[in-house]
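A single protein chain has been omitted from the complex, and every remaining protein chain is retained in its original position.
Here is chain A:
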Amino acid sequence: MDGVIGFIQDLGPNLQLVLDRMPMILDGVFITLLASVLGAALALVIAFVFGLALLAKNVLVRGVARVFVEFFRGTSLVVQLFWLAFVLPQLPYPMGFQLDPLLVGVLALGLNYGAYAAEVVRGSIGSVPTGQYEAISALSLSPARGMFRIVIPQAWALMLPSLSNLWIQLLKGSAIVGTVTLYDLFFQVEQLRDRTGTWFAYSFALLAYYLIAWLIVILMNGLEIRAKHQIGRGPALKESWRSLFRAPGSTPGGGRTARVVRERAAVKAGTAGEGGLA
């Protein structure tokens, strides 16, 4: 009862089975959501702390932040996950922690994607126009106040599309936590497989992850619209609710990578800031 034909033949009983096992599946969904929300929260904190540290004037602060970011970006999520799960307990006495699997998952996801997000924060804050910094000193605002009232609100609108992409990456990365005995959505779906067959179980898994990813996209699009509206760069949410359902890669701005590619081309063609058509 496998293959595409089996998938269609057994669809009814399989859906019934999913309903019967709903408590387990919901447990898995809960763990997946928990890991990706807590992981994202940790990643956001790390991103702001290290993103701002990357811009610090002090060489030491900047150096430490750079090493941290490159280390966690460079060593791969799975290695970090396994290191926390398998190596950390083997460390000598004051260090040998056996962490709770959820904590392992959240830490690995948060550290890994936090390092990526720190670069996003650095880039966005760096791309706030110099005139804004000059305005801060012209208004004799303190640097901290200027940062939080002037720079970060503008940078926040810039960084949200990339953060949204990263959060989806994090959600997708979280499907690996089953390997360190955290029983997430994917683990529960694999339990389903011996009864329903491969096609049904994994189609269900992919669809479930797709829906969760869309929840994240809609939430982040909403935040982005709000952030842009607040700095006077876009319509209010109630005027543009349609753009809530915009896919992260297909934004009019086209996501960060797309924007960078286009801007680079514009700079080279000497048409930057002229809206493209010369």
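Heads up, the rule we're going with is that a residue touches a chain if its C-beta (ideal position, glycine included) is under 8 Å from a C-beta of that chain, and two chains touch if they have at least 3 such contacts; residues count from 1.
We adopt the following convention: contacts and distances are computed from a predicted model.
**Student:** According to its UniProt record, what is the protein name of the omitted chain, chosen from "Lipid-transfer protein", "HyaD/HybD family hydrogenase maturation endopeptidase", "ATP-dependent Clp protease adapter protein ClpS" or "Ectoine/hydroxyectoine ABC transporter permease subunit EhuD"?
**Tutor:** "Ectoine/hydroxyectoine ABC transporter permease subunit EhuD"
**Student:** Out of A:I152, A:I176 or A:L192, which residue would touch the omitted chain in the full complex?
**Tutor:** From the options A:I152, A:I176 or A:L192, the contact with the absent chain belongs to A:I176.
**Student:** Extract the touching residues of chain A with respect to the undisplayed chain.
**Tutor:** On the chain A side, contact with the omitted chain comes from 70-71, 73-80, 82-83, 86-87, 89-93, 96, 98, 168, 171-176, 179, 186, 189-190, 198-199, 202, 205-206, 209-210, 213-214, 217, 247, 249-250, 254-255, 257-262, 264-269, 271, 276-278.
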